[in-house]
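Shown below is the structure under consideration.
Note that one protein chain is taken out, while the other chains of the complex remain in position.
For reference, chains read A and B in written order, and residue numbers begin at 1 within each chain.
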Amino acid sequence: MNRGVRAERAPPVLLAELLSWIRAFGPYRWASNRFKDWGVGGRTAVIGLPYLWLVLFFLIPFIIVLKISVSDIRLGMPPYEPLLHWVEHQVVTLKVNFQNYAFLFEDPLYRNAYLNSILTAAISTLLCLLLGYPMAYGIARTSPSWRNLLLMLVMLPFWTSFLLRVYAWIGILKNNGLINNTLMAMGIIDEPIVMLQTDFAVYIGIVYSYLPFMVLPLYANLEKMDLTLLEAAADLGCGPVKAFLTITLPLSVPGIIAGSMLVFIPAVGEFVIPALLGGPDSLMIGRVLWEEFFHNRDWPVASAVAIAMLVLLVGPIMWLQYVQARQGGAGGAHR
Amino acid sequence: MANPRPENKLEPWKDPAAVPYIRIEKVTKKFGDFVAVDDVSLKIYQGEIFCLLGASGCGKTTLLRMLAGFEEPTSGNIWIDGADMAGIPPYKRPVNMMFQSYALFPHMSVEQNVAFGLKQDKLPRGEITDRVNAILELVKMTQFAGRKPHQLSGGQRQRVALARSLVKQPKLLLLDEPLGALDKKLREHTQFELVNIQEKLGVTFVVVTHDQEEAMTLASRIGVMNHGEIVQVGTPGDIYEYPISRFVADFVGSVNMFEGSLIEDEPDYVRVASKELGGNFYVNHGVSAPPDATVWVALRPEKIVISRDPPEGDDHDNRVRGVVKEIAYLGDVSVYLVKLESGRMVRITRPNMRRQSAAFDRITWDEDVWLSWDGSSPVVVTQ
Partner (left out) sequence: MIGRRSFLVTTLMALGFAFLYIPILSMIVYSFNESRLVTVWAGFSTKWYVELFQNEQIINAAKLSLRIAAINATGAVILGTLAGFALSRFRRFKGRTLMTGMTTAPLVMPEVITGLSLLLLFVAMEHALGWPAGRGVTTITIAHITFSMAYVTVVIQSRLSTLDESLEEAAMDLGARPWKVFVVITLPIIFPAILAGWLLAFTLSWDDLVITSFVSGPGSSTLPLVIFSKVRLGVSPDINALATIMVTLVAIGIFAAGFYMQRQEKRRERDVQAALAANQ
């Protein structure tokens, strides 16, 4: 079939014509020339716009938190003392109050909350890993035609409401909830097992909510693994279990780290799960911050709590970025 | 010396009054501490097919990208058609490039791909259609005009990429490993097609490749590169028959290299004694080197005669005895590896000019043979 060339109009042509009309527009040209004079080009706009937004709405807020964490509480709005005081003769005094941080160190409530948060997050991360690794491994070793379906099934809970999924566990764990009703109906127990409002419920909640975050990086890592390595191991006389332990597992360590950090770091500061599923003694730092802020109206202490939490997490955050940068660099194209 | 391409009488590089189309002057490119291109100077003339030949990492692609405008030289200048290209971005240069991966826009059809460059110049629609039609006919892709790239085979994509880069009628076309992705048969066919198109359109080509066969077929001149430097520039014949260094001799084709010392040095001949050979070379051209200097003699495998009987004449130069250790029968030629008394292995290729038959008594393993060559065959290199 001999088709000659038809001069077709591709959609981008319309946009291109619009752009050229804009470019010919007087005031636009004046403005763009002025920008060029100032050395501001298209590149600057591309970087500048998101950069400006982030500096204004991400970076500066942190500086404000830092500043408030070292100021005093005060009644009224805003409920903190200003940091700088103008005194007579235009002398500026800086009133920095580290009392709030000292308070954190001394009061056992906060110490316990921090330690409890880290402990809870760590245990939950481990459990999540134990459950998530076989899932990721199983999906990676399924035939490709099923893989997409299974991945979609893993992702589907992620796209439905986080809040509602945690709520679902209330209905399962409570004293006349699904588990207790089933066990009592089967005659296995007489009294309901108390599961809600315990640390156990918090672990389940975290594992459940963050499971996709563990499975996906692990899957990405395992899927890329070269299966001929396992074939070579078998050829050299290595059994499947040993091959897994000595080849697959070590190679999947970057995925393990990525998944674990993606679960651990947000879990430390979790609020919703301890609030809905945890009890009064499973106090986590996210809840503490919330309560300091909304109930006690003590903004400086809440800020100090936040900064301390951040300092705690800086290590894991940087580790995660380091691992991800290494993975990203290894996959780059080379000339 | 017979000129292999009698119709190509142009050799502008020999004409001192000729003005080069591309002038690369002392160009260096550094990436951090790594020197990719090291003080390269070249003159390329209009209508040439100039090949940059070298192994991966030798800097040839970087040099090409500097011509295209995707990299700026760290130092040095590039002039194209008399204009200094410093600071000029790729979309303002009179140069087009054919990419190694073809870089066809996947969301556009063949004709949209080819028309893209013309649209950027804001040509009238009628003219665009005409020119696109003409170039598609030239590369024989007219019937695929409406297809998208993923619906084409590798060879077809390559032709579209070529059409797209030629439709703007650039004076200079840069090609990055143009034949690398094609299989052997297609490669040979495309090599000749490229040369034909180039001659028809009169475009200057600069081709980057690591494949010497590609370079030898396409090029009017080759620039051999190593570690960022140009080590030799010349016609394929010059490069092959008159290499100026061991590297070039070894890089292009296979070669037997012997170390030796000059024992006689006259303007029209030299004699080189070589322990590796176990004899002397008599070479009928002069060499500029200090007396008693260490030199190397390069002898190509196809120039050696292998025989059972001693060669005629009672010369003691340019002949040696050995034992056949390996034979590779390649159909059109046979390759012999012969071990000399000195322990050195020599490679000889011989065309199988007669078909095998019981009557034809071929040289076989472990036979004692004579190797000989005439005085014009060896090349003496001093570096």
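Here, a contact is a pair of C-beta atoms (placed from the backbone, for glycine too) under 8 Å apart; a residue touches a chain by one contact, two chains touch by 3 or more.
Everything numeric here is computed off the predicted structure, so don't read it as measured data.
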{"item": "Missing chain: touched chains present in the view", "value": "A, B"}
{"item": "Candidates A:Y101, A:F200 or A:F293 - the one touching the absent chain", "value": "A:F293"}
{"item": "Hidden partner interface residues of chain B, rising order", "value": "68-70, 89-92, 95-97, 99-101, 103, 105-107, 116-117, 120-121, 148, 150-153, 155-156, 164-165, 168"}
{"item": "On chain A, residues whose C-beta touches the chain left out of the figure", "value": "12, 15-16, 19, 42-43, 46-47, 49-51, 53-55, 57-62, 64-65, 68, 77-78, 131-132, 134-135, 137-139, 141-142, 148-149, 152-157, 159-165, 167-172, 174, 176-178, 181, 208, 211, 227, 230-231, 234, 240, 261-262, 265-266, 268-272, 275-276, 286, 289-290, 293, 299, 302-303, 306, 309-310, 313, 317, 320-321, 328, 331-333"}
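Here is the rule we go by: only the chains that are shown with their structure count from here on.
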{"item": "Chain centre separation in whole Å, for chain B relative to chain A (CA means)", "value": "55"}
